[in-house]
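Shown here: the complex without one of its protein chains, the others still in place.
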Amino acid sequence: MVAATHEATRFDRLVRPAPDEPAITNDDHLAATRRADALAWIDEHGLPTGRDEPWHYTPLKELGAALGEATPAPARQLDPGRVDALAGAHGGPRLVFVNGYFDAEHSETPQADGVWCGPSSQVPPEHAALVASTAEGELSDGFEALNRADGGDAAVVIAAPGATPSAPVQVVHLTAPGDTLEIAHPRTIVCVGKDADVAVIESFVGQPGAALRNTLSTMLLGIGASLRHHRVQTEAGECLHVGLTNVTQAANSTLASTSVMLGARVARNAINVRFAGTGAQANLRGLQVLDGRQRHDTMITADHAASGCRSDQEFKSVVDDRARSSFSGHIIVRPGVVDTDAHQTNRNLLLSPQGQADTRPWLEIFADDVRCTHGATVGRLDDEALFYLRSRGIPAELGRSMLIDAFIREVIDTVEPKSLRDHLKAVVAAKHAEAPIGHEDLHREAKAQVQS
Amino acid sequence: MTDLIDGIVEREYAYGFHSDIDTDFSPKGLNEDVVRLISAKKNEPEWLLEWRLTALEHFLTLEEPSWQNVHHPPIDFQDMHYWAAPKPKEDGPKSLDEVDPEILETFNKLGISLGEQERLTGVAVDAIIDSVSVATTFKATLAEAGVIFCPFSEAVVDHPELVQKYLGSVVPPRDNFFAALNSAVFSDGSFCFIPAGVACPMELSTYFRINAAQTGQFERTLIVAEEGASVSYLEGCTAPMRDENQLHAAVVELVALDDANIKYSTVQNWYPGDAEGKGGIYNFVTKRGRAGNRAKISWTQVETGSAITWKYPSVILQGDDSVGEFYSVAVTTGMQQADTGTKMIHIGKNTKSTVLAKGISAGKAQSTYRGLVKVLRSAEGARNHTQCDSLLMGSECGAHTFPYIEVKNDSAQIEHEASTSKIDEDQLFYCRQRGLGEEDAASMIVNGFCRDVFDELPMEFAVEAQALMRLSLEGTVG
Partner (left out) sequence: MLSITNLSATIDGKTVLSGFNLEVGAGEVHVIMGPNGAGKSTLSNVLTGRDGYVLSGSIDFDGEDLLAMSPEDRATAGLFLAFQHPTEIPGVGNMYFLRTAVNAVRTAQGLPEIAATDFLGQAKDAMALLDMDPAFLSRSVNTGFSGGEKKRNEVLQLSLLQPRLAILDEIDSGLDIDALRVVATAVEALRSPDRSMIIITHHPRLLEMVKPDHVHVLTGGRIVRSGGPELATEIESQGYASAMADGAAAPSTS
């Protein structure tokens, strides 16, 4: 397709403007082509609608309204200390992006232990081809196309073959809102070389204020590689967040992924794991804790395109107040694939009579040599357990929070390193502190609604 | 293994004969004239004609849905007959003696005797060929208990007030594409009415048979159980082998008033098409029940036939303490496709639903469970337990599970479990080590897999279902 650099499309106002100067270097030219191609794709296919099954439960109306008024976010300066406060400090290298712009001042990028990390604009020539091939690939939906059309600097983490750095690499995508609603398209690219073992913490955090974030993370695991990925989203309560993580795993690679969604009024977290080589494993966990009028949507896909792979999905939601949580978990086993183990559970805890939990565990199996299971539950706190606690003298309120904690901790306790685990515990605790349990008012309202 | 799977090709459809019955057709195509013709043939009152025409008008504005996980060439709704009936000798049979012997022979071949004295058990049968009910047995016995069991068209004439009150009350004409089509052109079906407090003295049963070529079958069944009444209803279906696809778009409505109990069992064995997927019935059916306070509606289905099955027997749990159940075995072999499941809509307090779905795929078949469990804000204390298991036999088939669970009440307890696996090699080996042949072993294991569903079937049907399944799976094991 010919790059139509200056040709306006319906969506180009949502991404950074194309450079005024005509492309000079080959790289610039390529970037312009990608931008135009992505915009053309979205012009043709449009944004997702509720008829697109993966977006069935996503609050697209609210996202659509936000897209209608948003303008591209500019780079902004940060107050010192903000990054630690919002994302925690976990040792090791740290890449900080503010509104999708690389913030060199707050970043620490020692190139050691076989790990290169930095903004994509500074990727050394020897890694350029690897980064480009990881970043490209077929577009799956309009939001991904928008992100790629934006073409801003991506956070890049490359682990050389055999590298086993001791400290995690932290990628912080920080939102610094403006006076009006702004959109940014943060991007992360992670390449883990053969037999390398690396931990990446992706933190999506923000200062107070409304903003729209459309993120894309692309990860490639080489043969025998191991990636421990934490995706933590604690953006401000007025924010809207659409997140997509695409992981491709080569043979015998191992992914351990933990997603924690606490922030943003409207948030989506989509993770697609594709097994491209045999004997790979993915262990995907997640937690979303919602209150107020939050709407969180998780969409997980484990695509078994190779034999002998194992995937486990374990996701939990805690829903309070008038919040609404949704989960879609999708297991696909492609024709001809043998020896597949794929499991999935989704458990939802409803704490309020006005909350809602939707869950959709899917199995799509085109081969017979499989052991696949899924399970889903929705319910409130276990009355029996609460009674047992109370019969031992523990007050009802305390008993409830002990049980909620226990539910949440099954996910949080797996988080490494401890600094991140403690940070998340503190964020969850703060969230509960501002939302007292007990819903007499909501109960009354629910009753009135039913009666009317 | 491949040889054995190929064995499916040789599987005989036992009910694939065609009877040479003189048949009366409407012209091909769908329009107002055809609807008027159908209505006139049946001497329908004006309100029912209007009802049909409104449905037709709505239908013509709709597009065929495409969300189902099934694939077929587009259906030309103008290229089929919407009315086909065995030509009456005179005015229609007054008693079994007057029924066309060819028709009686047809049902005898199906193993259904319409002669009351020959029946071993007390099952009242309504037999329907193509669009028309040809015989209903045990009418008099039922009438003594106050139970009405007759062809739908007869009910329209004899009990218009009941039909008008309940027709479309559970599945309105605008409900979906095929329900709208059925509402416009439905031909016949069964009507059952069990008055308050009456436990129907025998099982009621309808056998459906598509005979004529290039014909759609659109029957309509309405079962009303008044307060405290109970009934068990069975349905069986077969069709001749033809290399064209034929459409079957039925609507079944169940009304269970307070404390009523309706048990609806189906053994569906429409012609599934040949091994290459040529021919076979498109079975696109809307089945739904509405349960009042403390009422119970239970669907049990064994689906072995049809090229494509698309149906979701559902329960609207409107009354407090009402109960909905769905027990299903869906067997797909060869090129068959099934997209089936249920919807349980919890509205009343302390409503309970149970879903147990077993899918078996063999050959190149694709089987999908699709279900919705919805708990509305009003459904305090709702409970659901869903279990769907799929068994895969052969590497080219598929099994898919798409449950939707939507919960708006925090006191609800919803549990969903599902599993997909191939037939257990260890179990097979164990049986074979004890001397069972491979097919016998597989058949035994598959029957065990479906046991909990078969147990829900009335005795007579359970035996038939097991035999049917064995036949369906012949040659699929390796």
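By letter and in written order, the chains are A and B; residue numbering begins at 1 in each of them.
As a working rule, a contact is a pair of C-beta atoms (placed from the backbone, for glycine too) under 8 Å apart; a residue touches a chain by one contact, two chains touch by 3 or more.
As the structure is a prediction and not an experimental result, all values here were calculated from the model.
**Q** Looking at the whole complex, which visible chains does the left-out chain touch?
**A** The chain that is not shown is in contact with A.
**Q** Out of A:Gly81, A:Pro125 or A:Gly393, which is the one that touches the chain we can't see?
**A** Of these options, the touching residue for the absent chain is A:Gly393.
**Q** In the whole complex, what residues of chain A lie against the chain that is missing from view?
**A** Counting only chain A, the missing chain is touched by 382-385, 387-396, 398-399, 402-403, 405-407, 409-410.
FYI, only the chains that are shown with their structure count from here on.
**Q** Residues of chain A touching chain B in their complex?
**A** Of all residues in chain A, those touching chain B are 335-336, 338, 348, 350-353, 355-380, 446, 449-450.
**Q** What does chain B use to touch chain A in their complex?
**A** Where chain B meets chain A, its residues are 375, 377-378, 390, 392-422.
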